[in-house]
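Note that this complex is displayed minus one protein chain, with the remaining chains in position.
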Amino acid sequence: MTEHALYNPQAGDFEGVTVTSDIQQLTRPSLSYWQDAWVRLKKNNRAMASLCIVVALILFTLIGPLLWRVDPSVQDLDQISQFITFSKTAVITESQTVWEGITLDSFPAEPEEEPEELLASAKVEVVGSPTTQGVRLKWAPVVGAAGYVIYRNEKAPDPDDLGIPVGETDAGNIVGYEDRLKLEARTYHYSIVATDGMDEADAHATLGVPVAQGITLEEAQSRGLGSHVGETITLEAHPLGTDYLGRDMLARLMYGARISMFIGIVAPILFVIFGTIYGGFAGFLGGQIDRYLMAFSDFVVALPFLLFMILFKISFGIGPGESGVVPMLLALVLLSWPGTSRLVRGQVMQQRGEGYIQAAQLLGAKSGYLIIRHMIPNTMGVILVSLTFAVPTCIFTEAFLSFIGMGVAPPTPSWGSMCNEGIKTMLSHPHELIFPAVLISATVLAFNLLGDGLRDALDPRMRSRE
Amino acid sequence: MNTIIETKDLKKYFQIGKNRIVHATDGLSVTIGENEIVGLVGESGSGKSTFGKAVVGLHDKTSGEVWYKGELTPAHFTPSDYKKYSTEMQMIFQDPYSSLNPRMTVLEIIGEGLYLQGGFTHADIKEKVADWLRRVGLQPDHMSRYCHEFSGGQRQRIGIARALVLNPKFVVCDEPISALDVSVQAQVVNLLGEFRDTLGISLLFIAHDLSMVRYVSDRIIVMYLGALVEIGKADDVFFHPLHPYTRLLIASNPEADPEYERKHPHVPIKGEIPSPINVPPGCRFAGRCPDVMEHCHRVTPEVIKKSDSQGVACLLYA
Partner (left out) sequence: MKKTNNSNVLEVKDLNVDFSTYGGTVKAVRGVSYNVRKGKTLGVVGESGCGKSVTVQAILQLIPMPPGRITSGSAKLNGKEMIGLSPKDINTIRGREIGVIFQDPMSSLNPTMKIGKQIAETVKVHQHASNDEAMQKAIALLEKTKIPEAAKRAQQYPFEFSGGMLQRASIAMSLACDPTLLVADEPTTALDVTIQSQTLEIMHALQQNMGMSIILITHDLGVIAKMAHDVAVMYAGQVIEAGPVDDIFYRSSHPYTLGLRHAMPTNIEGADRKLMPIDGSPPDLFKPPAGCGYYARCPYAMRVCEKHNPEEFTISGKHFARCWLQHSSAPKVEGELFQIGHTENA
C-alpha cells in the first residue's frame, strides 16, 4: 500500500466528517443452507458431471424403454453375438429344408485307378441365392477323387491358408454341399479340395461367395416383417449388439437397469429411514436404552450377508434358477441399517449438547419438537450423503449376487446376470460382458463421486465464517 | 431488596465411571436480588457453568434447592416445567457459533419462544422480533437472514434477544463475552447493563475475565473446584480480597498498564488446578495455598460472614 507516491493533503482535507458507520450492513445475499450447498456443489466439476450421469441413468431407466420398444426376451438365433449392427436388409427365404445335394450318376463314386495327382475342380458354382440360411455349392468332379473337402475362408483367398474345413463329401460323385455353419452376411471364399480317401490334393478351386442376410418365411411372418419369399425386408438395428441368444443388448440393458435401480434406490431409502429413526431414538434417549439398542445394532452388523440371502430365498420358497428380487431386497434392508443408525445416533448425541438445543428446551420445547425442528434438519446433510453412498453399494451388491447366481436369474435381465452370461463369450464376443460391466462401473462411480461432492457441499464447517 | 433467586446447598455431581464422581457444584448457598447483577468467577473446573445451568433447570439437581421468588423449583424439569419458567428464567449461552441453530433464520430463532408459548399470530411475532432486533442494536430487516452471515458480536446480540423476548426476570449469562473480541465485549456488556436498568432484570454473569466482571457486577462470587470461596460487593472482592485464592486470582490478572505491571512483579503460584474428580476432604485449595495451615487439609471450611455482604470460606478467618 505504500508503493504509490505519498499523498500530500490540502487544507480542506482536514475537515471533520461524521461517518454513519454502515456497521450492520450485510451486503452479500442471504442464502439458506440448501442454496449455499447447491452453490458449492455447482462449483465441483466432478460432482456435477456425476450428477449428469445419474440423471442420464434415471432417464435411461424410466424413459428408455418407451423410446426403444424392443422386447428384451425375443431371441433371434440368426443373429447371435453380433456386435453393434445397424439396420440391415434381409431376404426372405424358403423355410428350412434339407437339400438332397448333387450326386452324379455318370461319375464313378470310387476311383478305378489311382491317379498320379489330383487336380483342382474345373468349376465351382453356387446353387440358388446364398443367404445366411445356407450356401449351396456344386462343382465339377475331379478324376480320381474319392471325396471332397470343402474349406471356407473369411479372409482373402490365400493358397497357403484355405480356412476352416466346413464339411466333406464321401464319394467322388457327390459334388454338392450346403454350408449352414454360422453364416454371417459377408463374403466367404470356398475352396474345394479333392481327396482320394487318405490324402488331400494340393490343388484346389476357390470361389468367392457373397452371402446375403436371409430370414425364413415363418420367422418373417411371425415377426410381422414380410409375407413372401424373395421379399427384401429391413431388420432392426442393434445399437449395442446382441447377446448369445440373439437378444437385443440395449433393450436388455434398459430392462436390467430397472431391476438394478429399483433395488439400488428402494433398498437404501428403506434402510436409511429405518436407521435414522432407530439411531435418532437411541441418541436422543441415551442411557440404558441407547446401550441396548446399539448392542442389537452391533449384533446385526455381525450377521453374514450371503447366508441370510440364501436363507431368505429358501424360506420364500424360491428354488435355484428362479428370480429372487424380494429376498434380495429384504436381505439388503434388514442387514444394512446399522451403519446409518450409528451415524445418526452420533449426530443426535452431538447435538444434544449444543447450545441451541438447550436454549430451545429452556424456551419450553418438547422432545418431539426438538427432534423434528432442530435435530433432524441438522442431520439431513449426513442422512443425504449416507443415502447417496448406499445406492452404489446396493447396486453393486445386487449385480454381484446376480452374477454368482444368487439374485436375479435368467431370463430376467439384470446387469449382474448379463455379466454372468457375458463371461461365457468373453474371448470371442467381449461386448456381451463389457457393456453391462461398463454400466455397472459408471453407475457406481457416478453415485460415489456425487456422494463425495454432496458431503463437501453440505459440510457446515466449510461454510463462510466471519 | 427482594430476593429473586435463592439456592440452598445446591449440589450437582456427575458420575463418570465406577467410582469416579465429579463434584461440579458442591453445596452453594447464594441469594440474588431483584435488579441485581451478580458476577461469578472461577477458572476451569470451578463449576460455574454447571451452577448456572443447575439454577435455571438445565441440569438436574443432585441435592439442594433453588427457590425462585419464594417458590421451590423442581429438582428435575419436565418440558412443561420449562414452559412455565420460560417467562421467568432464561439463559444466554457462551459460544455464539453453536448456540444458534444454523438452519433457522433470525426471525425463527428469536421468535421461537413466542411460538412455543402460543397465542401469538405470525404478524405479532414478526413485530416483536423487529422490536427486539432494534433494541439490541441490529436492524429489523436482518430477521430473514441466517446466522452464519453475522459476526460473533452480532450473534451474541441475537442470543440476547432470544433470551429476553419472553421478558424473564432472571437471566443466567454463561460466559457471554469470552468468544468475542475486546472492542465487541464492551458492546455486549454495555447492552446487558442497559437492560438491567431499563427492564429491571437480574443477571448471573458468569465469566473468567475478572476486570469485566467487576465492571458490570454489583456483587461477585468466587468459585474454586465447585465450592464457593468468597462472596461480596464487587469492589470489595476485587480490591480487598480475603481468600488466598481470590488474592491469587486478582494478582494474576494482567493490567493494561505497563507501569503497574513493572511495579507488581510476578506472584508465585504453586502447582496446578487439581482434578474435580473425587475431591479429597479438607479445603480444596490447601495444596496450593501460600497461607496453608496444618488443619486445612482435614477441615472443610464453611462460609464465614465477615460482614453483611461479605463471606469467605477460609479457616484463616475462623
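Per-chain residue numbering starts at 1, and chain names A and B are given in the order in which the chains are listed.
FYI, a residue touches a chain if its C-beta (ideal position, glycine included) is under 8 Å from a C-beta of that chain, and two chains touch if they have at least 3 such contacts.
Not measured: the values here are computed from a predicted model.
J.: With respect to the chain omitted from the figure, which of B:2, B:15, B:167 or B:190 is a touching residue?
T.: B:190
J.: Using the definition of touch stated at the top, determine which of B:55, B:130 or B:212 touches the missing chain.
T.: Only one of B:55, B:130 or B:212 touches the chain omitted from view, namely B:212.
J.: List every residue of chain B that touches the chain not included in the displayed model.
T.: So the residues of chain B touching the unseen chain are 43-44, 151-154, 181-187, 189-190, 208, 210-212, 214-215, 235, 238-239, 248-249, 251-261, 266-267, 269, 272-273.
Definition applied: only the chains that are shown with their structure count from here on.
J.: Could you give the separation in Å between the centres of chain A and chain B, each centre being the mean of its C-alpha atoms?
T.: The answer is 64 Å.
J.: Can you tell me which positions in chain B touch chain A when the two form their complex?
T.: 53, 56-58, 79-80, 82-84, 86, 89-91, 93-95, 97-103, 109, 112-113, 116-117, 137-139, 142, 144-146, 148-152, 154, 159, 162-163, 166
J.: Quick check on the complex: what are the chain A residues that touch chain B?
T.: Answer in residue numbers: 24, 26, 28, 30-33, 354-356, 358-367, 369, 374, 377-378, 460, 463-466.
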